[in-house]
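Of the protein chains in this complex, all but one are displayed in their positions.
Entry: chain A
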Amino acid sequence: MKNIYINTLLIALFITSCSNFDEDINTNPNVPSQASGMQLIAQAELSLPGLSSSPQGEFMSQYLAETQYVGTSLYPQQSTSFYGWYQGPLADLQAVITSDNLTGTEGPIENQIAVAKILKAYYFWNLTDRWGDIPYSEALKGQEDFTPIYDSQESIYKDLFAELKEASNMIVTGNLSNDIIYDGDISKWKKFSNTVRMLMALRLSEVDPATAQAEFVSAIDDGVFTSNDDNLFFQHLADANNQNYWYGQIVNQNREWWALTEGLVDQMKPVNDPRLPIYGNPARDSGEYVGMLYGDEVNLGTQEYSLLGDAIYAQDAPVYLVTYAQVLFAMAEASQRGWIAGDTASFYESAIESSILQWTGNTDTVADFMMEPGIAFNDAIGIEQIATQRWVHLFMFGYEAWAEWRRTGFPNMMVSPNGAAVPARLSYPDNEAFNNEVNYNEALDRQFGGEDSIYGQLWWDE
């Protein structure tokens, strides 16, 4: 009797061991298997402030000086990784662009794809301006290609122009939901696309003026920003999950590491720039605005210098990325170069006015400021004036200001601590030498004679 019982058990065990498992046993219950287009786009939008919020960018454009670990953080001699951008926002946007199951519940599918393409182009533009040639055409393909080639910056620019045009053209009527940046207003996305194209075109002013002018004019014709309401900025929240980077550093981590540079204060203080009280705080010991010499390793301190302004590092402080004032500065420069018609001085003044409005919230001080010595437009030094004022405006988006400095050479009072000049690019991530060796070496040979130096010049940096 017992034997029968045990034998049955035995047989039962073997039978079950041959049959299949429950259908869903290897289905991950902890994460979703579906994502909507706008959920992925919103995630990619969360990375936007990261384009600006880093001490590194502020050092490149000498906005901020280090009060403590100067030697440590001057310029990134070592590699700077771009992996996060590809793995983060670009992979999310690519998933939208290549998705075959988008639905219209969050707005027209064409518009979702258009926004994804625009943001993708914007991210890639930022990347190529920092590193030079980068993986582009073969990038973001996952298993299909783990070792993408590095495309030339020239070809990337060319393709980005085309992509942005295509994206603008595919936009149809109908707003989107679940959009952090423009609250789904598709017309603003279209203006943003054209504005990026315009600013990209300006970047080619030295290397290829003809293309630069053509793309610039074409972008304006398609419709660029018309007021600060169109600005692309990331509004942080008074919520630790969505707070400003600088708040985490200065308040949460108690790092009083950043003072305004002497160069910046010297530019703003003598002309009573109304933005200075926003950019920085008065030095604690003197109550005055005192800049710190960039890269100074001797006279360190936090009492003696103007530290980063309260409004800049507030938990919910916005991060400005693409602004109407930039559009106006660009138009001023374009008219100065003869690319477009119009009065350079009035573009220039409007640009300053928009900048002051953006930073201070009003235009009350604009008239007085324009009267300050050296502020009114002077045609003889037009490009320099425009570039220098643009540098003041671009405060805290150091990487963008650095790109404009590389293109124009202004402002021209950058210092070289211990002989260290402002870099011309970032060096590639050193694990590319492990993960993508052939293409990495090929890109270095092609551009910089094999050396991954931060002083290698980019294609457009003539």
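We take it that a contact is a pair of C-beta atoms (placed from the backbone, for glycine too) under 8 Å apart; a residue touches a chain by one contact, two chains touch by 3 or more; residues count from 1.
The working rule: contacts and distances are computed from a predicted model.
Visitor: Of the options "Phosphate transport system permease protein PstA", "TonB-linked outer membrane protein, SusC/RagA family", "Thiosulfohydrolase SoxB" or "NADH-quinone oxidoreductase subunit H", which is the UniProt protein name for the chain that has been left out of view?
Guide: Choosing among "Phosphate transport system permease protein PstA", "TonB-linked outer membrane protein, SusC/RagA family", "Thiosulfohydrolase SoxB" or "NADH-quinone oxidoreductase subunit H", the correct UniProt name is "TonB-linked outer membrane protein, SusC/RagA family".
Visitor: Using the definition of touch stated at the top, determine which of A:147, A:226 or A:272 touches the missing chain.
Guide: Of the listed residues, the one touching the omitted chain is A:147.
Visitor: For the chain left off this view, which of A:110, A:185, A:206 or A:304 is in contact with it?
Guide: A:304
Visitor: In the complete complex, which positions of chain A touch the hidden chain?
Guide: 2-3, 6, 9-10, 13-14, 16-18, 20-21, 25-36, 39-40, 42-43, 46, 68, 71-73, 76, 78-79, 81-84, 86-88, 90-92, 94-95, 134-135, 139-143, 145-148, 178-180, 237, 239-243, 252-256, 284-285, 300-304, 429-437, 452
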